[in-house]
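A short write-up of the structure that comes next.
Omission of a single protein chain aside, the complex is shown with its protein chains in their original locations.
Order of writing sets the labels: A and B. Residues in every chain begin at 1.
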Amino acid sequence: MSNILELVWLIPVLPLIGFLINGLGRNNLSRGMAGIIGSGVVLASFIISVMLFIQVKSGANFDRSYFDFINISSLQLGFEFKVDALSSLFLLIITGVGFLIHVYSTAYMHDEPAKDFAKYFSYLNLFVFSMLLLVMGGNFVIMFIGWEGVGLCSYLLIGYWYKKEENTNAANKAFVMNRIGDLGFLLAVFWIIAKIGSVNYDVVFSAASLARFSATDITGITLLLFVGATGKSAQIPLYTWLPDAMAGPTPVSALIHAATMVTAGIYMIARSNALFSLSEFTMTVITIIGLATALVAASIAIRQNDIKKVLAYSTVSQLGFMFLALGTGNYVAAVFHVLTHAFFKALMFLGSGSVIHAMGGEQDIRNMGGLHKHMKITSITFLIGCLAISGIPGFSGFFSKDEILAGAFGHSQIIYGVALFTAMLTAFYMFRLYFITFTGKFRGTHEQEHHLHESPAAMTIPLVILAVLSIVGGYIGVPEALGGNHALAQYLSPVVKSAAHHLEHSTEYILMALSTVLVIAAILFAWMKFKNYQGEGEATGFGRILQNKWYVDEIYAAVVSKPLAALSVLMDRVVEKKGIDGFVNGVGRAVNYGSRQLRLIQSGQVGAYVLLMVIGMLVLFFIQLFA
Amino acid sequence: MDIKAYLVLSLTLFTIGIIGVLVRRNAILVFMCIELMLNAVNLLMVAFSKMHAASPVMKASVTYASDAQIFVFFIMVVAAAEVSVGLAIIVMLYRNTHSVDINFLNRLKN
Partner (left out) sequence: MGSYITFPELLIWLPLLAGISCFFIKQVEGAKSMAILASCIVLAVSVASLFYTDASKYASYNNVNYYWLKHIGSSFYLGLDETGRLLTFLTALSFPIIFIATQKNNYKNPGAFYGLMLLTMAGLMGVFVAIDALVFYFFWELALIPVYFLCSRWGGEKRIQTTFKFFVYTFAGSLLMLVGIMYVYMHTPQRMFGDGSVSEHSFALQSFMGALLQPGEQQWLFWLFFIAFAIKMPVFPFHTWQPGTYDQAPTAVTMVLSGIMVKMGLFGVIRWLIPVLPAATSMFANVVIILCIIGIIYASCIAMVQDNLKKLVAYSSIAHIGLMCASLFALNELSVQGAMIQLFSHGINIIGMWIVIDLIERQTGAKHISQLGGVAQKAPVLTIFLVIIALANIALPLTNAFVGEFLMFSGLFKANTWYAVAAGFSIILAAVYTLRMIQKVFYGETNSVTASVQDISFVEKASLGVIVIFIFLLGVMPQHIIEFTKEAVTALITLKK
């Protein structure tokens, strides 16, 4: 089996081939073929990834530079891959969840024309390729290639239905916000290059290199990297693109905007934990931003009525939890939560896709209700997702979230308090969503009700698989307090050194019990409030602010976009046309004017000429006299 | 005789000529003033020529002294030619326009 290491390059190349076949042959491929090719290559990558995972688990490490990307004396940069415990885990998530979503898409996108169907799969494959580059890259630049690549695919897929301006606006917003983060990432990379002359992980994270960084360097680099992460992983202040990104097809939201791409920031920070651990300041910033994002997004989610928007804000909130874990040095918990979140959030997004499919494109939960009767599999799997994200004991979310909360408790009790409150909110809004959608009476049109049906097998099978994973996924990280040995932490230990505080087992029991009780209380509260949902009145006061998402978009528009546009118009109309070009044209005009004036001397009056001549002679005479 | 007297006379004539050219509008008078200026210069030339010829430095070669006088004849000839052509033009103009006012005669430029 050692030859599997020789095949590592196939993992990203296979989706790339899928992209090329689907992209170039989109006019000739049938839907079936496009789906099979698109899903098949990802499945093949998944199989290789599994074999690779087994190898890595038994201690193998993979490091290889395939060719020189840029090789000059002040920078040696190879096209290199690195597969270790951390990246092999991400490989499994990307290809595994990715494959399920590809399969799901074959049914979900079936109403598209064959041409667009192939285009869709080519984009998805390109996304998988980029994401694989991101996690497999052996240096920051290869990571950045994937980093921008996934941003591009996200842009293309959000704007997939490009005829509607709303969608393309969302796509542009996503790309630009990501670019703001990317600038931070790039500057961090430049900083590293300026100091070390290399961007290879092994070189940068080696003790010798770390010693060459001053404290300012470390803080600067890590802060800039974190700016990059806030863009990609939708944290304050760059999170507003993610809810808008729901304009894309639902499987895309599941794959890109829940399970994989948005976790790139967490991957990057976990990968660079050697650097981050050295900067107390950055870690504090990450903690605060993560916590604030978790809380703000959860509060917004309470008042949203679009099924996908609720899930989107929930994603932002959960990502905030992950950053909270990173900030408290609890890297393993963050990665653990990435894993479990990938399962249950992909599950819920696909579930929502199933609902939307059944409702004929309707996304507003106020027009749903009582769907449990009509689509049992979707309903039950969705419920499992909700239980998992709420952190009910026994489900995967419980283990990962509990670990984050425990880490936060060890750090500061205030942070813990806020995080726990956010966890309660999470349970509340998720079950609000569940009860409004699946219980009570149907509130949509008659036609919609008639049309309600369970989705085809290609959609329900991925749901079931993800539901199972959402339950069992947590058992790879059972904490010692519950008699486990935390297999995940051990697996990751060569790469990620967790710096979390260790708590007494008794404290942990209390924390677990507390959070469980509070979460169940929140669920019960949601049940009472929404079991017979009949629509609610116009939101007032604070609810209105939440409904309008704290007016963040409006504030950004007023503070950034509009002034910038106004400034640009000012530059164009005034500085450019009147100022610089005005000056250039002014020079021409001055010459013109001067010539016109001089021409007047040429009057045609002989007397005038003679007078001028005499004056000239006198001037010459006097010059001669006095010089 | 002192050269200064000739200089003053020449300068006076020349100035009268210039002023005449500048202020008079009758073409014939302008013409006469030009002649006056030419003759002022001629007078100056002859005066200087005589002065240099009388100075001991110049005595060795007579040619220098006679140069200016040759020029005087030259100018006279040219002036005569000019007068004949100029007067002919003025006469023709008078026949066509019944005027010798130079300000009236600037139509050529259009």
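One rule holds for everything that comes next: contacts are C-beta pairs under 8 Å (C-beta built on N, C-alpha and C of every residue); 3 or more make two chains touch, one makes a residue touch a chain.
Given the structure is predicted, the values throughout are model-derived calculations rather than measurements.
Undergrad: Sort by label and list the shown chains the missing chain touches.
TA: Within the full complex, the chain left out of view touches A.
Undergrad: If I consider the whole complex, including the chain that's not displayed, which of A:17, A:60 or A:75 touches that chain?
TA: The missing chain is touched by A:75.
Undergrad: Of the residues A:96, A:149, A:329 or A:444, which one touches the chain left out of the display?
TA: Spelled out, the listed residue whose C-beta touches the missing chain is A:149.
Undergrad: Which of these touches the unseen chain: A:10, A:36 or A:180?
TA: A:180
Undergrad: At which residues does chain A meet the chain that is not included here?
TA: 67-75, 141, 144-145, 147-149, 152, 155, 159, 162-165, 168-169, 171-172, 175-176, 179-180, 182-183, 186-187, 189-191, 193-194, 564-565, 567-569, 571-572, 575-576, 580-581, 584-585, 588
We adopt the following convention: only the chains that are shown with their structure count from here on.
Undergrad: What whole-Å value do you get for the distance between chain A and chain B if each is reduced to the mean of its CA atoms?
TA: 98
Undergrad: Going by the contact rule set out above, which residues of chain B touch chain A in the complex?
TA: 18, 21-22, 102-103, 106, 108-109
Undergrad: Of all residues in chain A, which touch chain B in the complex?
TA: Touching chain B: residues 604-607, 610-611, 614 of chain A.
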